[in-house]
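Note that one protein chain is taken out, while the other chains of the complex remain in position.
Our next item is chain A:
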Amino acid sequence: VSFMDAGANTYLIRPNYKDKFKAGAAKECIREILREQLYGVQYDPEEVPTLSRALADSIKHKLRDVGFDRYKLIVQVVVGEQRGEGVKMAARCFWDADTDSYAQDIFMNDSLFCVAAAFGVYYY
């Protein structure tokens, strides 16, 4: 006869399907924040450092509110001046493709552009 608690074998080392990092939902969060906070904003070299940090923090808070338990979050925001020059941004990750994912969005107006990427990494 073996004695097992009701709580045995309940620690998940993989997320359930409904708890996975949903790229679509994350992209929506990012899009809303960028639209709200950057609408009509001009590129100002004094303000931009504070602005980009504030954007990264708001996006992170919003993602935490949405849920994604057991996920570590990384949000990177790049804000640049629109001068018609070439910019390219790339990312590559070494992670567990089953559980981890990312979402990104871009916002542009006449004076600035902004790229925001959010990465969700499962914590085993």
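By definition in this document, a contact is a pair of C-beta atoms (placed from the backbone, for glycine too) under 8 Å apart; a residue touches a chain by one contact, two chains touch by 3 or more; residues count from 1.
Keep this in mind: contacts and distances are computed from a predicted model.
Asks: What is the missing chain called in its UniProt entry, if the choices are "Coatomer subunit gamma", "Large ribosomal subunit protein bL19m", "Mitochondrial import inner membrane translocase subunit" or "Dynein light chain Tctex-type 1"?
Replies: "Dynein light chain Tctex-type 1"
Asks: Give me the chain A residues in contact with the hidden chain, please.
Replies: With respect to the unshown chain, the touching residues of chain A are 43, 45, 48-49, 52-53, 55-57, 59-60, 64, 72-83, 85-96, 100, 117, 119, 121, 123-124.
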